[in-house]
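Only one protein chain is missing from this complex, and each of the others stays in its spot.
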Amino acid sequence: MIAADAPKPDSILPQVEASRARADALFRLKSAGTWLVVIGLVLVGLWATDNIDTAFIAEWGPFIFGGAGLTILVSVVSIFFATILALIGAMGRLSRNPYLNGVAALYVSLVRGTPLIVQIYFIYLALPQVGIVLPAIPSGIIALSFNYGAYMTEIFRAGIQAVPQGQREAAESLGMPERLVMRRIVLPQALRIVIPAIGNDFVAMLKDSSLVSILAVEELLFRSQLVGRQNFRSLETLLIAAAIYWILTITFSYFQQRLERRMARGDR
Amino acid sequence: MNHLRLGATVLASMMLVAACTPAGSGSASPSSAAGSSAASPSNATADIPAVVCVGEATTYLDWLNGDLKPDTQDAITEPSSTTGDLLETIKQRGKLAIATDANYEPQSFRKPDGSWQGFDIDVGTEIAKRLGVTAEFQHQEWDIITAGSWSGRWDISVGSMTITTGRKDLFSFNQPYYYTPAYMAASTRSGVTSVDQLPFDLPSGVEAVTRPTDSNCVEDIKANRPEFDLLITSGTVIDAAVTSGQPIVKIGEPIFQENLAVAIDKSGPTHAALLFEIDKAIGEMHADGTLTTLSEKWFEGEDLTQDPSGG
Partner (left out) sequence: MTVEPSEAPHLGEVIVDARGIEKYFGRNHVLKGIDLKVRRRQAVMLIGRSGSGKTTLIRCLNFLEEPTMGSVEIDGLRVEADPLHANTRARREQIRQIRLRTGMLFQEFNLFPHMSVLANCIEAPMRVRGVPEAEAVATAGRLLEKVGLADKRDEYPERLSGGQKQRVAIARAMCMEPKVLMFDEPTSALDPELVGEVLTVMEELAHEGTTMIVVTHEMHFAREAADTVVYMDEGRIIEAGPPEQVLGDPEDERTKTFLHRFLSSFADREHAHDPGT
């Protein structure tokens, strides 16, 4: 019920909008402030324990940061191969050929049923027993690709299945052979569906790539541990590593969000 | 496999911690009070966990487990031919791939610019020079190096490896390039300064816990973790840690002597010629004083390159 003397809705509309914008801005400000305060408190707390040595951080920070390059490289190359593996895996999972289907299902089950760290050791230590000796970085990349490829296989499978059946039928009705239907009609649409998931996996990969430090790959975590142990200062070096991982993931998440927004808006 | 052992050790140490916590805090007081008053009425006996920390896959762990068998290298003779020997491969490629664990200051550690330094690094560089090639160092975790089966990923270990009977199954050893005593160290917080203050027998009365590398033991103490107050490692590592201000002290006499040598993977390609050449180089480095100079440079003026057994 609108009271008789209430102002006309359209006359207070600008006011309503302005107050809502103000509330939004205030909300964001408070939220950001919370971040700053909590981070500040943690830093001050660490300071108070007298365990943080800024001169040390300044001295060794650049060396540790130098590991970020390898972290990104390993992650990018691994997500690339994981995507290809996932594509093949998804084809296998959707195949009517029982052998292909079996291999793909076994792959997914095996990888998902074992810890990533075991897979990394396995590639590095077990393959040489049958004569395949891979250096540490390729071993790490292969392990990460295989691992993520399996998880992404299921994502891709779901993505392919999410393309409406009618699309396939329309293409088949035009006389397109199965492979062409998959390549030209189904996959491009499935890819658009799974891109956000690939982005999420990439951010996860950035963090999981730290596991290849066990192979003495000189990425972020390895360098931070090396410096930490040799100087008895693991707390500082792990903090440095955590900060760099955090900045990396925030940066990539930002770009990912922008990409998603653009895809949601645009035609293609 | 080594990593299974690592997992088992971690698990075991966790169970140990769980088992020790109530004993140390509550129920242990009557018995330990009785025990300590019986042993010595003075306050000299330290009330600390009967736990000693050592690096994974070290001879210190073997010692604690009672199966350390220090040994010397086998006789090394010049092979009749070098064809197909690892030495040839190395000379062809012009590079000697050396694995070392960069967690052992002052033997092997890194500078902020990423470059390598330390006694082992200098020795490895010198060996390569005398073979007419350049040295290329790569970090490997100590337990990976000592596990053997290097799959040709690197040629030799110049990592202060102690010659033991067990390791001789896996590796060909050269004559030692230096000798260090293994020592025990205690946390300063424990107040222990002498082995006599320990209320248990060594090594039979203590449990071993392992960390990925020796310096982790120091850091656990520095972080005030309660699991242990004792560690065993090379006297040189303890000295360096003390110098850098870590809260530990060296206690007692040397526990045992370590003959430290270059190692080559026995499961790898033929390497009789390489072994011979490196042994010759080390012999020369002993003779011409190179090793003594390096030792004095890295070990605070001490010459650790003379065989304490006099052999």
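So that you can tell them apart, the chains are marked A and B in the order they are listed, and the count of residues begins at 1 in each.
We adopt the following convention: contacts are C-beta pairs under 8 Å (C-beta built on N, C-alpha and C of every residue); 3 or more make two chains touch, one makes a residue touch a chain.
Nothing here was measured: the structure is a model prediction, and the numbers come from that model.
Considering the complete complex, the chain that is not shown touches A.
Contact with the omitted chain, checked across A:L174, A:A242 or A:L259, is made by A:L174.
Here the missing chain is touched by one residue of A:I185, A:I198, A:I214 or A:I244, and it is A:I185. Residues 96, 164, 166-167, 169-178, 180, 184-185, 188-189, 192, 267-268 are the ones on chain A that touch the missing chain.
To be clear about the criterion, only the chains that are shown with their structure count from here on.
Listing the residues of chain A that touch chain B in their complex gives 59-60, 62-63, 66, 121, 125, 128-129, 133, 135, 214, 216, 218, 226-232, 234-235. Residues of chain B touching chain A in their complex: 1, 3, 102-103, 105, 109-110, 112-114, 138-141, 144, 149, 151-153, 213, 215-216, 218-219, 222-223, 241, 244, 246.
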